[in-house]
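Read through the structure below, which is laid out as structure tokens, and then see the notes.
Of the protein chains in this complex, all but one are displayed in their positions.
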Amino acid sequence: MSKKMHIQMTVNGEEQEFLAEPRELLIHTLRERLNITGPHIGCETSHCGACTVTINGKSVKSCTMFVAQANGAEVTTIEGLGNPDSLHVLQEAFKEHHGLQCGFCTPGMITRASKLLEENPTPSEEEVRFGMAGNICRCTGYQNIVKSILAAAEELNSAKEAAQ
Amino acid sequence: MIPAAFEYHRPKDMEGVLAVLKEHGDDARVLAGGHSLIPMMKLRMADVPHLIDLQDVETLRGICMDAGTVHIGAMVTQAEIIANDQLAQAAPIMREASLQIADPQVRYMGTVGGNVANGDPGNDMPGLMQCLDATFTLVGEEGERTVKAREFYEAAYMTARDDEEVLTSVSFAAPKGGSAYEKQKRKIGDYATAAAAVILEKSGGTCSAASIAMTNLSDTPIWSEAAGAALIGTAVDAAAIKAAVAAMLGDIDPAEDNRGPIEFKRHAAGVILSRAIARAWDRA
Partner (left out) sequence: MKDEVTREERVDALGGMGCKRKRVEDARFTQGKGNYVDDIKLPGMLFGDFVRSPYAHARIKSIDASAALALDGVIAVLTADDLRPLGLHWMPTLAGDKQMVLADGKVLFQGQEVAYVVAKDRYIAADAVELVEVEYEDLPVLVDPFEAMKSDVVLREDLVGEDGSLPDGAHGPRKHHNHIFTWEAGEKEATKQVIDNADVVATETMYYHRTHPCPLETCGCVASMDKVNGKLTLWGTFQAPHAIRTVVSLISGIEEHNIRVISPDIGGGFGNKVGAYPGYVCSVVASIVTGVPVKWVEDRMENLMTTAFARDYWMTGKISATKDGKITGLDCHVTADHGGFDACADPTKFPAGFMNICTGSYDIPTAYLAVDGVYTNKAPGGVSYRCSFRVTEAVYFIERMIEVLAIELDMDAAELRRINFIRKDQFPYKAALGWEYDSGDYHTAWDKALKAVDYDGLRAEQAQRVEDFKAGKTRKLMGIGLTHFTEIVGAGPVKNCDILGLGMFDSCEIRIHPTGSAIARLGTISQGQGHATTFAQILATEIGLPADSITIEEGDTDTAPYGLGTYGSRSTPVAGAATAMAGRKIRAKAQMIAAYLLEVHDDDVEFDVDRFVVKGAPEKFKTMKEIAFAAYNQAIPGIEPGLEAVSYYDPPNMTYPFGAYVCVMDIDVDTGEVDIRRFYALDDCGTRINPMIIEGQVHGGLTEALAVALGQEIAYDDMGNVKTGTLMDFFLPTAWEVPNYETDHTVTPSPHHPIGAKGVGESPHVGGVPCFSNAVNDAFRAFGLRHTHMPHDHWRIWKTANQLGLHG
């Protein structure tokens, strides 16, 4: 065990402060320490994306980041995207288009998709497939995930148009 | 997969980085994006008692261009390279290659410095840097020095960088002519089965300059002077491409792995290189 360090981070808008070993993986910080269990552990070698969260505006695989690296960071997980009274458009779209089955990849998938749509609000199917290639799903074959994301993009854009 | 304990350092500047390196020598390693090093630490295949996180060292950031020379800080990520339109204008091969590295999440974290400095023969940037004839800037206790990318790689994970030095930036002249980065891989996130970086200049229908490097086909990237020479002065026709491929095949030394046996890799190398040359020539 090494010396614990003082860590401060904002997770889903809430300030968090604690002492942790620097080697603690961010995914464990979220899941074990902060009880934010939406992000999951799938492959542990940064291939599957089940642990995807948004850190300082980037989609990051939290299994491949030490808590020390995230000291001072702003972190958003699936829990920060929407709430039962007001779901994120992507959460609705995944439900509507059967974009999930076992649900294990879903939090990482939706979190990543939210960033993708921020960066590219009108993606083509090909761009969705390329932009989501860091997230593995074993159940759906991706067809309905892609459909969900494209539908969410359309929904967001028509909402934006309506607002203008 | 849980890494062994380590002490964490996050200096604000290069002096701080060098101080930790000096104090701990071999026991210290710098951390850029971490997507090579952290998995190795989790598998306990890399023992790092002191980890120096470079994220706060502002001088390692930024892409700038002056007088036709491109400077990229070591901590610039692949995502930043892809997003930089000016860079894409000056050196389109940088964006083209970066898009073929790993996956979106990894590209937000993966840095130029990490990719070129750790000496992993699977990484894409080293071959690309050799193709661009880039210069690496290393900073150590003794001050700053530069090493050409083509002289930097000695063997797998062995480079000209001393343990107490940090690679701080890469720079290269914006390439002229046409370029292409061609990569065969098994899936998104994989290293190359074979990858080729090609830059060609055209003058009156013939090739006036050529630079060709390949990735993951030896224990270092392979920049083949002979392959380039085989194209210069030709119209880059089938015979010339064949000669360039033959020259490259003389220089590579692939090893068998899950991507296939040596004979396949040599064949794939030839095909990928031919395609890269054809595409670069098309763009020249």
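All chains are identified by letter, namely A and B, in their written order; residue positions are counted from 1 within each chain.
We take it that contacts are C-beta pairs under 8 Å (C-beta built on N, C-alpha and C of every residue); 3 or more make two chains touch, one makes a residue touch a chain.
All of these numbers come straight from a predicted model, not from anything done at the bench.
Visitor: If you put the missing chain back into the full complex, which of the shown chains would it touch?
Guide: Every shown chain touched by the left-out chain: A, B.
Visitor: Quick one: say which of B:61, B:148, B:267 or B:283 touches the chain that got left out.
Guide: Considering the complete complex, B:267 is the one touching the chain left out.
Visitor: Which chain B residues would touch the chain omitted from the figure, given the whole complex?
Guide: Residues 1-2, 4-5, 44, 103, 184, 186-191, 193, 258-261, 263-264, 267-268, 271-272 of chain B touch the chain that is not shown.
Visitor: Taking the full complex into account, what residues of chain A touch the chain not shown?
Guide: Chain A touches the missing chain through residues 1, 21, 23-24, 28, 31-32, 35-45, 47-48, 50, 77-79, 82-84, 87, 91, 94-96, 98, 100-107, 110, 128-130, 132-146.
The criterion applied here is as follows: only the chains that are shown with their structure count from here on.
Visitor: So the centre of each chain is just the mean of its C-alpha atoms; given that, what is the distance between chain A and chain B in Å?
Guide: Whole-Å distance between the two chain centres: 29.
Visitor: Would you pull the chain B residues touching chain A in the complex into a rising list?
Guide: My answer: residues 1-8, 10, 31, 34-35, 38-39, 42-43, 51, 53, 55, 79, 102-106, 108-109, 188-189.
Visitor: Which of the residues in chain A end up touching chain B in this complex?
Guide: Spelled out, the residues of chain A in touch with chain B are 1-3, 5, 21-23, 25, 44-47, 49, 52, 58-61, 64-66, 68-69, 71, 112, 116, 130-134.
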